[in-house]
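Let me give you the structure first, and then I'll get to my questions.
Let's turn to chain A:
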Amino acid sequence: MIKIENLSLGYSKNTILEKINLTIEKEKITIFLGQNGSGKTTLMSAINGLIRPREGKILIDNQNITQLSRKEVAKKIATVSQLHQFGFDYTAFEMVLMGRSAHIGYMPEKADRDKAEEALELIGIGHLKEKQVNKISGGERQLVMIARAIAQETGIILLDEPTSYLDLKNQLKVLQLIKFINKKKKVTCVITLHDPNQALLCGDHVVMFDQGKIQTGETRTMITDEKIFAVYGVKAQVIDVGENSFVVPNHKFEF
Partner candidate 1 sequence: MREFFKKLILIFPIVIFFVSLGVGSYSIPFDQMIDIILYKLSGYTIFNEQLSAQSINVLLNIRLPRVALGLLVGGALAVSGTAFQAVMRNPLVEPYTLGLSSGAAFGAALAMAVVTIPVQICAFVFAGLSVGISYLAASKHGETSVISLVLSGVVVASVFTAMLSILQISIDPLQLQGLIYWLMGSLHTASWAKLLAVLPYLIVGYTIIYFFRWKLNILSLGEKDAGSLGVNPQKYKLLFIGAATLLASAAVSVTGIISLVGLMIPHMLRMLFGPDNTKLIPLSFCLGASYLAIVDMISRNLLTYEIPIGIFTTFLGAPYFIFLIRKTREGGWN
Partner candidate 2 sequence: MTIFLYKKQEKRRKKVKRIVSLILMLAMLCTLFAGCNKATVAGEKTEAQKTVKVVDSRGVEVEVNYPAKKIVCLLNSGLNDLYMLGAKDQVIAIDQWTYTNESAYGFASQIDERVKNKTLPAIDKNIEDIVGMNPDVVVIWAGQEEDIKVLEDKGIKVVGIQADNFEDVYTKLDILGKISGKEDRAAEIAKYSKEQLKKVSDKVAKIDASKKLSSLFVWGPTKLDLAGNNSTGDSIIEMAGGKNAADAVGEEHFVAKMEDVVTWNPDSLIMWNLKDLDPQSYYDDEQWANIKATENKQVFELPNAFYCDLWTVKYVYSVEFLAKSLYPETFSDLDIEKSKNEMLKFLYGVDFK
């Protein structure tokens, strides 16, 4: 469980989030929604201990994140960052093996290699093992990064815009995979997303970021016509079709 108490975040003079309180429930998928620059990624970095809070604290399993070493944090939290190229041409296997870093002293051992391999197999990309991460498709690369997070064996995985730069098929594949590992491995997932439709597809809870403040609740109760308008300034309708719900923007282009 992640507990955020009275937290303020910011860079130099800009305050990004002010005195927020939030509880992220265990083994659930929590989605961060909000405009660009609303503080989603900043909060994520703070949860990961990479940014020091101005005030307040972040508790992971009742331990203050700022008092843990990088290694201790990495045993609790894994991160899948936004899709990017790497400077060096590591293979998928080498990349996933690096997820074991927090568990490794000097050199990876056989158990670590096995775990890396398992992670690749679990999400069905065993065939990519020897491929260079920079040379496979964006969708495949994102799967490798998720495999790396799985190999890290943490209770929490943070995913920063995991569907960006991907085509529709791969977006759904990634979301489904997140849902799958959430269920199978009982991992708490925190995801920042741009598309509320994707939140509706896979989220249990939603945190809405709006001008330094947040609101939180169950996905369907949070994604409503009014809230979409309040947060994004876009008129939209949320339509329920069977079990699924969809956000349909009702936007007219004006010239």
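Candidate entries met the following condition: all candidates are chains of the complex that A comes from, given by their letters.
Throughout what follows, a residue touches a chain if its C-beta (ideal position, glycine included) is under 8 Å from a C-beta of that chain, and two chains touch if they have at least 3 such contacts; residues count from 1.
This is a predicted model, so every value here is computed, not measured.
Participant: For chain A, choose the touching candidate in this complex from 1 or 2.
Facilitator: Chain A touches candidate 1; the others do not touch it here.
Participant: Please give the residue numbers of chain A that touch candidate 1 in the complex, ascending.
Facilitator: On the chain A side, the touching residues are 48-50, 69-75, 77-79, 81, 86-91, 94, 98-99, 101-102, 104, 106-108, 132, 152.
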